[in-house]
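A single protein chain has been omitted from the complex, and every remaining protein chain is retained in its original position.
Note that the chains take the letters A and B in the order they are written out, and that residue 1 is the start of every chain.
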Amino acid sequence: MTSPLSFRSLRWLALPIVLVPLGWLLFTGLGRDPRLIPSPLIGKPLPAFSGTTLDGATFSSASLRGRPAVINFWASWCPPCVDEHPVLLATGAAHPDDLAMVGILYQDTADGARNFLVRYGQGRWPTVLDTSGRIAIDLGVTGPPETFFVDANGIVRARHVGPLTTDEMRAQLAALGLAP
Amino acid sequence: MIPTLGHLAMVIGLAATLYAAGAFIVGARSGDGAVLVSARRAMYGAFALVALACLAMIISLLTHDFSVLYVARNNATTTPPFYSVISLWAALEGSILFWTLLATGWASLVLYRYRNRLPALMPWVGATLALGAAFFFAVMAWPGDPFVRVTPVGLEGNGPNALLQNHPFMGLHPPLLYLGYTGMAIPFAFGIAALITRRTDEEWLAVVRRWTLVPWILLTMGIVAGAWWSYAVLGWGGYWAWDPVENAALLPWLTATAFIHSSMVAERRGTLRIWTHALVIATFTLTLVGTFLTRSGVVVSVHAFTTSGIGFWFAAAILVTLGVALGLLIWRLPELGDRRPPGAVVSRESAFLFNNVLFLGITFAVLFGTLYPVIVEVASGSRATVGAPWFNLVNAPIFVALLFLTGVGPALPWGGASWTTVRERFAVPILAAVAVVVVAWALAVHGLAPLAILGLATFVLVVMGDEVLRGARSRARGRDESLPVAVVRLATRNRRRYGGYLAHAGICVMSVAIAVSATLGTDRVATLHEGGTLTLGAYTLTYDRLVVEPLASDVRVTETRAELTLAGPQSGPIATALRDYPNSATAIATPAVRSALGEDLYVTLLSYDTKAKTVALHVFINPLVSWIWVGGAIVALGALFAIWPDRRRLAVEAALAAGA
Partner (left out) sequence: MRRLALPIAMAALLALAALVLVDALGPAASLTQDEQAAQIAGELRCPDCQSLSVAESQTAAAAAIRREITSLLESGQSPEQVRQHFVDRYGEWILVEPRSALVWLLPAAAVLLGTGLLAWWLARGRSVLTPTIEPASDRIRDRIREEVEKLDA
């Protein structure tokens, strides 16, 4: 049926059939971070949450409405949170009025968090204690630092996993319509 | 000074391996003996140089030389000497250095042993091994340099990865695994050499079989020791989580096992040469894929190494290796094809071949499950994973079929079986299996998986026992020996077959232990106040006190220990702890394990409250877990028995060589 000649040449097709998909898989697979998980909350309203802050006040997510908001999950035991902290402080100072900010403590003690803020600087925004871990669950948080960007209408626009750099913060804020 | 020496050794090592590769190729073409000798010496030299680099690293670790980035990241002044030494392979760059040591060590051993034999094959074997070693040297020279320096030099380092300094087993299972992995380069090199020189003959097959079995034994022991480590350290009560790191070790093991089986058909019938080559190539490629998976950050895993640029190097190496090997195989395809299948549908040959289909089926399932997150991500951009239940459920039926074949294979004659043989050989084993299952059921063992595995394991053991007795009886009759003497003589006269049976017996033991421990264990979680008790099965635990203190061997580590009194079997005081390492956010469990032949009592500390003095404990009864390790040891022993040099075989080889 098949002549030896066509078999002899056709068999070389096996090479690209194996190598091309494998190479594609290996190299595209490399260009991504396996820890980054797309959030199903993007484009949806921010789930409502409330809790006690480090200062003992009551905080409700309803107070974020009307301005773009940054919600940052952090913990004193998380080294990348230390790297990220100056970026948050600078953002807080640059946008004193047109940006709402709130920190949410992730699996940490209030004492640990206070020590962290004394050491690395207290921002202008409150930190909510999430003792039961429910706020983290409702936002699908996988580990600190993790930051959500919410627009003035209360719709979640982006989630960033891992420490934010100045540039990344600027780009996210610009997407929310805030000038640097 | 010492790190500089280490670095220098690596650079010269790269040059030596590149020279060796070139000289082997030149020598292969010209047949110039002097060139080949120099190539071989360059490889011995490369081995000595990596050994020197490893020594430099160990000295740097032991002297806490924090000017070396690797030491600063993986060592602290308080790290005990033992953990300092094994830090050599506990993180990415060091593990590649150690890997290169083993790879060049294997290469030197093979080149030395065959220095006067297989003159046509050996130069190409040497060239392949030298190029492989050169790749690892290049990785260390560029993206994975273990001797990168830092300034300013810190006074204290980060300390070793907390998970990896919590148990002395860390000193055992990575070397075994790495020996297994790196050893698989030898059959691959012989495969490449055979394809280039067109010598896929019986002699080649015998050498490749032997040199697959040697690393296979080490890989088997490494996998079992890794499971043991996971059981003793991770504190979740299990020993196998289908984590990518575990799968990475299992994949080459599966294809190597398939090769060991089909090579027996290939040897006997002089066929299956394409298939044999394909398995050898697949095994080596899968060791590279495993390294890639665990070192590139492509998939997440409990103990993946830090993400690094090394991934691109390994991806390229996988493609080049597979491309060259597959290209050579396709090139030689017309000369290697089989005209006819090796045996009838019901024959020992076909049992081996169906065995290969099943091994490859498990390989496919494990590879697919491991890569599934990457495939989904690349194809659709979304996230999904498959977890342990998927792996268990998908592989269990394939494994059950495999176990069945383990029993069927040895009872079927080569060539083809008649109904009379089938009737004679299988009636008793089937009845024995049924009887054992009925007894187990009466003893309250329920569930499909444990009963099926128990029945099949009995079937396999009885078939093999019957085989051995049959052979021994006829030998005893013919030579007037007592039966035990006949059994021993029979086994030592055909080491390969009876070593194989022993390995199969080990697999039976492991299978039953795994099936029973996975399905028939019980566990309980409870929060206790001081003086409180918890009862599970025959065991009663009383919580005496909570102790928080620094670890004697490393003061930077705080141990929070729940001291308990156990009443019931193995009664006495026991303690289970959580250890807080300065460089780890999560505390590391130190479970208390009371092992016995029947069942293990396994107690982990989930959490504690130092003010209220309460502890949350997770207590497991894990039946038969000890037998997993015993079974693993039997498998390794069986394989060792099979490859043990047989003086009579050596006599045959000598006679053949003299005649040729």
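Heads up, the rule we're going with is that a residue touches a chain if its C-beta (ideal position, glycine included) is under 8 Å from a C-beta of that chain, and two chains touch if they have at least 3 such contacts.
Because the structure is predicted, anything quoted here is derived from the model rather than measured.
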item	value
Options B:85, B:388, B:567 or B:633, residue touching the unrepresented chain	B:388
Which residue of B:316, B:360, B:469 or B:575 touches the chain not shown here	B:360
Residue touching the undisplayed chain, where the options are B:39, B:219, B:451 or B:546	B:451
Contact with the hidden chain (one of B:243, B:559 or B:599)	B:243
Those residues of chain B which, in the complete complex, touch the missing chain	202, 235-238, 241-244, 270, 300-302, 340-341, 343-345, 350, 353-354, 357-358, 360-361, 364-365, 368, 372, 382-390, 393-395, 397-398, 422-424, 426-428, 430-431, 433-434, 437-438, 441, 446-448, 451-452, 455, 478-479, 493, 586-587, 589, 604, 606-607, 648, 651-652, 655-656, 659
Residues from chain A at the interface with the omitted partner, ascending	37-41, 47, 106-107, 132-134, 136-143
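Methods note: only the chains that are shown with their structure count from here on.
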item	value
Cα-centroid distance, chain A relative to chain B, in whole angstrom	38
Contacting residues of chain B [partner chain A, same complex]	292, 296-300, 307, 311-312, 315, 318-319, 322-323, 326-327, 330, 333-334, 371, 373-375, 377-378, 381-383, 585
Residue numbers on chain A that touch chain B, as the complex places them	4, 7-8, 11-12, 14-15, 18-19, 22-30, 32-35, 37-38, 75, 77-78
